[in-house]
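First, the structure itself, so that you have it in front of you.
Some chains omitted; the rest stay in position.
For clarity, chains are labelled A, B, C and D in written order, and residue numbers in each chain start from 1.
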């Protein structure tokens, strides 16, 4: 796959994943570092998210889990929007966070649940 | 749910999740600390894994992801056996690891893939 | 110990540990996820904090140290209130943070000390 | 090297590293814990940063990288000022962050790049 194709494929996957408004926020990175932006789209969403074998909903289960585990709560907000858009329910998201207690302890689970509560309110 | 019930429910879920041999290995913890063992079974597998809303296969996606992210590679071995037993395919497991590259970088993905390769060989 | 007992025991330990105001803040989690709240109380404060062998002051030494190490600074605030309530002195808390330098480096120690400074002012 | 010398040497290195304003901000720690402050200066900047073999610019490459990797973004701000002062260019700093993608994933790289963008604006 040529690079233009990788980038185009990444953009298409981002449209499936995120509401317009969330994508606009992400795109601000393009002004700070066009190279980082290109890699996010072409590698992150093109090479990784556009692969087969796992659905986008399954990929968001992976993404949400790794973000909780590493304490990347700003990115968690973005991907909770993504998770809801590709069909995970609020109940499933809550369940992922609860399952994580046994692997990361309460502090990160509590932090994640607080953020999920906010996003759920916004998107009601 | 009373504690005996929580423990019994955890044991049942462990039987669904892990081959006998793997469970025997885990049970060695009972000799070192019976209290930790009781919590693993009653809280970990009883309260957490026995909940509804997510299937055991989905729960293993969460588990594998958090273990890769925190570099808990000994536990990853155990749960790769679990993942295969509850129906994740080798292709899906490989795909989870590849998806993680964008979130944890290559070193942990490479480490995890090496371990997956070993487990896949053992279970062929 | 039956579940009602575990929950009741957790609530009692929380009363020993935290001032009313701090507990009210924690309880907001009940609205977002009653199940997470139940686990915090029954497992976290019931099964873990209510055990013997270590005093609550010793338990807060463990808690403060793990929170600093994992960079969970929001939870650190909560447990600095707890630590003071169960009898750790400001000098001892400062000393825990300084001891951690050798294990987590300056950035987390500096972050933790800044937060301790705020809490100490509030509670003067 | 006697302790007074270690402290004096640390102060000199801090003057080389940070603009006056940044040093003033750091010095607030002296009021919260004079002992932590003494160790920051005598050990951190005296014993470590004042050593030979690596230039201050090379040391800031190390520092920025470890701060990104551990998600210590408040300290990253401080050391981006330091990095610019000892001669790293904006292009080099952006390049360090991009190189890190392969080792820590996108979330921390994006977070770091956002902060770098802010600091670059302030210092234009």
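Please note the rule applied: a contact is a pair of C-beta atoms (placed from the backbone, for glycine too) under 8 Å apart; a residue touches a chain by one contact, two chains touch by 3 or more.
Note that the coordinates shown come from a computational prediction; the quantities given were computed from them, not determined experimentally.
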Item checked: Homomeric assembly size (copies in this file), of which only 4 appear in place -> 6
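Everything below uses one rule, namely that only the chains that are shown with their structure count from here on.
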Next item on the list: With over half of the numbers shared counting as same, classify the chain A/chain C interface as same or different.
Entry: different
Item checked: Distance from the mean Cα position of chain D to that of chain A, given in whole angstrom -> 30
Check: Hey, what residues on chain A touch two or more of the other chains?
Finding: 44, 66-67, 70-71, 94, 98, 101
Notebook entry, point to check: Which word fits the touch map of the chains here: line, ring, star, complete or other?
Noted result: complete
Next item on the list: Flag every residue of chain B that touches chain A in the complex, lowest number first.
Entry: 43-44, 48-49, 51, 53-54, 58-59, 61-63, 65-70, 72, 91-92, 94-96, 98-104
Margin query: Which residues of chain A touch chain C once you look at their complex with the stated criterion?
Written below: 71, 94, 97-98, 101, 105-111, 113-114, 116-117
Next item on the list: Would you mind writing out the residues of chain C in touch with chain B in their complex?
Entry: 1-3, 6, 39, 43, 47
